[in-house]
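With one protein chain removed, the remaining protein chains of the complex are shown where they sit.
By letter and in written order, the chains are A, B and C; residue numbering begins at 1 in each of them.
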Amino acid sequence: MTETIGLWVAALFTIGIYSFLYKENPLYRLAEHLVIGISLGYFIVISYMRVLEPRLIEPISNGEQGAWLLLIPAILGILYITRFFPKVAWLSRYPMAFLMGAGMGVGFPLSMKAQVLRQLEASLIPLYKTGMSWEIVLGNVVMVLGTLAALIYFFFSKPHKGLFFGTGSKIGIWVIMVGFGATFGFTVMGRISLLIGRIQFLLGDWLHIIK
Amino acid sequence: MNIWEKMLNLDRRWIFLLIGIACVVPFFTPLGLPILPSEEVISIYDYIEELGPDNAIFVGFDFDPGTAAENQPMGIAVLRHAFSRNIPVFITAVTPMGQGLAAMAIDELTDETRADFFSFVSWSEWSAIRDQGITERAEIEEAWIAEGNLLPERSRGFIFEGRDFAHLGYLPVFNLVILGMSTSIVSQYPTDVAGNSVEEMPMYQEHKSLREIDLAVTNAGSAACTWWIIYGREKIGLPVAFGVTAVMATDYYIYIQSGQIIGQMGGLRGAAEYEVLLLDNDYTSEPGKAFIGMDVQNIAHLLIIFLVILGNIAFFAGGFNKKTKLKGRR
Amino acid sequence: MKRSIPLAIVMVGGILFIIQYFIPHQHSQTLFDYYTEWAPIVGAFALVLGVGSLSRLHSHKIKRKAKNWQYSYAVLIPLFAVPFFALLMPESLGGGLMESMGGTRTTQGVFDFAYLNVQIPIQSTMFSLLAFYIASAAFRAFRAKSALATVLLLAAIIVMLGQVPIGELIGKWFPKIGLWILRYPNLGAKRAIGLGVGFGILATQLKIIFGVERNWLGGAGE
Partner (left out) sequence: MLRKVPAMLLALLLATGLAWAQAEDPPPAEPAETGETAETAEEAVLMEEGVEAEIISESDASIINATIGDGMIAPGGIVVSDWPNDAGDALLVTFEPGSETGNENHTGYAVYRRTQGEEELTLVGTMEIDDGTEFIDGYDPDYIVESGVQYEYQVAAVYLSGAEIASDPIAAQEVAGGQIFHTGKVRVLVGCALFLGLILFYFHAAQRGIEMYLRPIAGIEAIDEAIGRATEMGKPILYVPGLSTISDVATIASLTILGRVAKKVAEYGTPLLVPNRDPIVYTIAEETVKQAYMEAGRPDAFDKDSVFFLTQSQFAFVAGVNGIMMREKPATNFYLGMFWAESLILAETGSLSGAIQIAGTDAVTQLPFFITTCDYTLIGEELYAASAYLGREPKQLGSIKGQDACKGIIMAVITLGILLSLTDIIAGTDTLGWLRNLIAMPIVD
């Protein structure tokens, strides 16, 4: 019984969201407000049940060895709440500083490795090797030169004029546009798939018209 | 306002309506156009084709219902392949909903009303065989049949919970879970979703940590799949394959090129390609959901291209190309 | 005290964790483990700020009888009811959610019901709006207004046709060219953007660590 009601509720809200395509309307407005409330309520519960309870409350109440150290992040976390009191609001910078400092520090070498060195390594490809077909060779040339040209486009401290910076950045933006066009075209399929999923729900699970 | 201008400023709602119709019709009148598998998908298929009961793989249902239309068929296809070859599969999930979707995938594969189903033998059902100390896949099946259990007609074989698969389910902060599993799976998952002890499972006894796993296939709708690269591939050299949404697929070509993943299924098409490979190699007798979904894709793509062409005809026929720009774009 | 100590914490923490990366020794590992253990706990408390903001906004609306104020109840009631039910009837969450997703449960708690039948469908449907929007965006944007726009348009159409089986029926080379574009020029462009972004990220991380970039401190008094 609850399942049937659930199905109808879900179908109602699905249609409510789709009705937005025609016009903003009360049913959409209701769905919009409800989902904001429910999702945030859900996050409160998840944060408590999945983070605070197992990682903070349980170790301390069970008296696990070294659990008292967990009071440090707990106090830091509580300092966030000082934001509500303008006089002491600056205290909320401490937890932020903890997360920012450590986060940036942890991220720095990893970004260097993944975003720079790995990408650089991947750009150093042999343009031709025996047995490579012409389209691969052409592709390699286009890719490496494309990377170079697009990098020129991202030069901020030089005017985009002259043979090197002018032409280079122009080719760069062309390559970038080809990439964007390709990504757009490639994405269409995924977006249609999402709609297929909802149609399967409406026509299959709800109305049982299709298998 | 002439007709071309009207066409250019066509109310978007007409486009919405057309897309809606294009996506519903094929469900009633399928086209069934052929699909050619691509290299990236074939390489995953071939890799799994090399594995057997002595190996083990991870299959991650690392997505939410939002992208299930794309990811679920991939998960099912890989599971079908592994089940057919008796490769032990550890099933995990990065999101809580992913756990439920994984359970649905297993349900679908073991649903006796469907074609090419697998006969599911739960952990408790074959406990007697386990108690005799039998852990080899072939011997278990022998003993199970000797107990008088016949393989139902049309069934593709038995799958023994704890020997052929373990549904480990969802855990939060999954990147750290992968890190933890690189030393011990059981440290992260003492039990599977049903509460059975993972420690006792023969498949765990033979593969205690990610270092002893031959492949992880992550079917992901978010960047969570890169966790398998960062914490699995980079840290301990675990071979990883991606099943990602079509959108993410272009980004992860980089990983194929750099050799960090062995292959990738991109979107519904990737899933359909895997289904075709399974169909061609007689792992199944009828096409799956992704294959049918591709019909919708055909029509929708044609419709969008038709609209773009229409827009350009109006643009040039109306002489807008000679006028000042309609709206500034970079 | 108000600015300098947080800035010092960031600098020390940042440098410490950069160095930590290069040291495999167990003390260094322990330090890293503390970070991974503590960060989610600290982060979890921040949600209180969000809840405070949202409830203030909507209670203001109700008080002021602003336009559409009735809908504010649709935010406030579930916002507090969901955690309330979850804590009052714990079986409606956690295990409950898990099991119901596993398909073995027959009854659903209030929590499950709201999550499965309201939140999930609304979110998935919102997401699927993209199918409509991508079509209308293509219709309006893909016009050969300039050479650059034409390149964008052609690349998109070739790849689109290459994606679907029907493209292969039209021309055998569509998928091939589509894949070629995706693999070579597209990858080249992405890599350049990625490298640029990479340096931007690195520079910003350094600027934060050295206190050059300090807007994250917010105002909140000097």
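Going forward, contacts are C-beta pairs under 8 Å (C-beta built on N, C-alpha and C of every residue); 3 or more make two chains touch, one makes a residue touch a chain.
Please read these numbers as outputs of a predicted model, since none were measured by experiment.
Undergrad: Can you pull out the displayed chains that the omitted chain is in contact with?
TA: When the entire complex is considered, the left-out chain reaches A, B, C.
Undergrad: If the hidden chain were put back, which of A:4, A:62, A:133 or A:157 would touch it?
TA: A:157
Undergrad: Among C:34, C:69, C:84 or C:199, which residue is in touch with the absent chain?
TA: Answer from the full complex: C:199 touches the omitted chain.
Undergrad: Would you mind spotting which of B:173, B:236, B:279 or B:302 touches the chain that isn't drawn?
TA: Only one listed residue reaches the unshown chain, and that is B:236.
Undergrad: Residue by residue, what part of subunit C touches the chain that was omitted?
TA: Those residues of subunit C that touch the unshown chain are 18, 21-29, 46-51, 53-54, 56-57, 60, 67-68, 119, 122-124, 126-127, 129-130, 133-134, 136-138, 140-142, 152, 190, 193-197, 199-208, 210, 212-213, 215-220.
Undergrad: Determine and list the subunit B residues touching the chain excluded from the picture.
TA: Looking at subunit B, the ones touching the missing chain are residues 12, 66, 183-184, 186-187, 208-209, 211, 233-237, 247-248, 250-251, 260, 327-330.
Undergrad: For subunit A, which residues lie in contact with the unshown chain of the complex?
TA: Listed in rising order, the touching residues are 17, 20, 24, 28-29, 31-32, 35-36, 38-40, 42-43, 80, 83, 92, 96, 99-100, 103-104, 107-109, 112-113, 116-118, 120-121, 123-128, 144, 147-148, 151-152, 154-160, 176, 180-181, 183-184, 187.
Just so we're on the same page, only the chains that are shown with their structure count from here on.
Undergrad: Measuring between Cα centroids, which chain is at the maximum distance from subunit C?
TA: If we average the C-alpha coordinates per chain, B ends up farthest from subunit C.
Undergrad: Out of every possible chain pairing, which has the most C-beta contacts?
TA: More C-beta pairs are in contact between A-C than between any other chains.
Undergrad: Distance-wise, how many Å sit between the C-alpha centres of subunit A and subunit C, to the nearest whole number?
TA: Their C-alpha centroids are separated by 4 Å.
Undergrad: Return the distance between the CA-based centres of subunit A and subunit B, expressed in whole Å.
TA: Chain centres of subunit A and subunit B, defined by C-alpha means, are spaced 20 Å apart.
Undergrad: Can you list the residues of subunit B that touch 2 or more other chains?
TA: Where subunit B meets two or more other chains at a single residue, that happens at 16, 19, 23, 65-67, 246, 250, 254, 257, 269, 297, 300-301, 304.
Undergrad: On subunit C, where are the residues touching two or more other chains?
TA: If we look for residues of subunit C contacting two or more partner chains, we find 40, 120, 123-124, 127-128, 131-132, 134, 138, 153, 157, 160, 163-164, 182-183, 186-187, 190-191.
Undergrad: Per the contact definition, I'd like the list of subunit B residues that touch subunit A in the complex.
TA: So the residues of subunit B in touch with subunit A come to 13, 16, 19, 23-24, 27-28, 65-70, 172, 230, 245-247, 249-250, 254, 257-258, 267-269, 293, 296-297, 300-301, 304.
Undergrad: Report the residues of subunit C in contact with subunit A in the complex, numbered from low to high.
TA: It is residues 1-3, 5-7, 9-18, 20-22, 32, 34-35, 37-52, 54, 68, 71-72, 74-83, 86-87, 93-94, 107-108, 111, 113-134, 138, 148, 151-160, 162-164, 176, 178, 180-199, 201-202, 205-206, 208-209, 216-218, 220-221 of subunit C that touch subunit A.
Undergrad: Can you list the residues on subunit A that touch subunit B in the complex?
TA: 21-22, 50-51, 114, 118-119, 121-122, 182-183, 186-197, 199-200, 203, 210
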